[in-house]
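Note that one protein chain of the assembly has been removed; the remaining protein chains are unaltered in position.
Take a look at chain A:
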């Protein structure tokens, strides 16, 4: 058969396949969007998303790879040029995909969509899919490409090289700021999930001795056997989880593990300090391995569970709170939906990962498409599953778990009455029964997203295995899974923050910058822990539950970082002479800047105290002047603290806005220069041609 005929036949098959995929996608989307008044099955949502992803990957990602970036497989990658068997290693694309996905998947995509569910499932779903396809995956892909062409340099270094020292420095400060807020908000989520839960607290506490044992095993008994130690650790963890129930029922031990939010917050701060100061092999690294395997396993189990159980979505497509009056977080769909769901649609943090270890191991340039673009689509899918887990709960139950105590009170009768008055009927008995099923004393105001996800996952997993009898086990399994990898991020992040602080201190006093010296180490760690600990404690006493202010701040910071990364991508496209294709990164950058500027200004200046930091500061100051105590504050001291933290939040928010504007100005100057016909040097590493492969691959 002549080649031409064969390719023609292949082409027809492909065209037919893609017509089918488009049809399935369109039908699923119609089923999701048109349904009014009756519950939609979650599988429609999954099908619609998968078809979108497939089409985007096949057409848009390929377009970017071929036209905008012009990936060239004859050009040698850093892994081949600098192969050292360790950091720079040519790695099979499937293996590297796993490495990259495990690094980008975190708690962010699980929390944001759950908070956004208060507006109904449709706005969140649309932003998760469209955001990932046109912004998130594009950012990850182009940054990975840029770093791959620059010997695996980090985002900060690349911005400095391509856009000047000022932009580079500002980006570095921005990265540190987002790190601090991120650590605080993640720790807050753990606090909210563990407060008053002896079973959960015991299991999480048990991870510390388990990690220590693993560390000693990998160091002295069987040096370097990571997988082996992790399997043993996971088994111990399950044992601790099972035994946790006994602890919760034991009248002597239960009070030991039943802690208030503030206590857990201080314990976490102390723990993170210790974990970041002691050698990494002992605690930090083994915990990281444990959480990675648990994370990937659970995500896979949830995906299978949703397909097998195929639950109905009980949340309406668009809820009555789409207008921004909801109890979970304040503010309208525009701009707040787009910063509440950050990771899962587009996450600036991914730009740091994409310019980390992955570009040093990529084998061929063309692999950047499945790894950069593909891994982000997978993460977007994880976000969608989290959204599904929240939407399969009765809406009344969802609001009972996610509304702060200041809104619904602390008594099931009062809470059920308040929520029912919003039009989402729920009975006190339903709430009591649910808390009994999951083995907790109460489900009211367990804000922060983690408990909601855990209840949703417990519904799915217990429907698949074990029924109601195992529901409390699955709930605590899900809490363990989230808390474990959040805490791993907190330890590892504290350590990263410590090195950043020491780098800055090193410019002032050489001794403090010495990362080997104990004093420098302890001081750097203390500064970093104090910074995020401040926001954490503030969040715990916050009148609206902390998540309301901190998650917004985190979302703004993360999306701004994404905006900066996309501005950088646009700049290199201009410098590469790809004027015709700059819209690929320029449009998402513009959208993110508009969203974050709008959200930032509203968080600063909005007249409503639940939205604007300054308005809330004024409200509390006015009450304080009259000697009144309002909101969740317990005494005048806390009133003053709330006023101060609102001013701090406002300052941080203003700083983020300034940082983003500065990077915008420095990139716009380069763009203007290119359009005016000046040439700018592109700081890529020189391209080296590979000898033609004898196999012709």
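Note that contacts are C-beta pairs under 8 Å (C-beta built on N, C-alpha and C of every residue); 3 or more make two chains touch, one makes a residue touch a chain; residues count from 1.
Following the convention adopted for this analysis, contacts and distances are computed from a predicted model.
This figure omits one chain of the complex; the name its UniProt record holds, of "YbdD/YjiX family protein", "Spermidine/putrescine transport system permease protein", "Transglutaminase-like superfamily protein" or "Alpha-D-ribose 1-methylphosphonate 5-phosphate C-P lyase", is "YbdD/YjiX family protein". From the set A:489, A:602 or A:645, the residue in touch with the chain omitted from the display is A:489, counting the whole complex.
Checked against the full complex, the candidates A:92, A:510 or A:579 give a single residue touching the omitted chain, namely A:92.
Of the candidate positions A:162, A:288 or A:482, contact with the unshown chain belongs to A:288.
From the set A:129, A:175 or A:556, the residue in touch with the chain omitted from the display is A:175, counting the whole complex. Screening A:260, A:441, A:515 or A:608 against the full complex identifies A:515 as the residue touching the chain left out. Within chain A, the residues in touch with the undisplayed chain are 83-87, 89, 91-92, 94-96, 98-99, 102-108, 154-157, 172, 175, 182, 186, 218-219, 223-227, 230, 280-281, 284-285, 288-289, 292-293, 296, 343, 347, 349-350, 352-353, 356-357, 361, 488-489, 492, 495-496, 498-500, 515, 554, 558.
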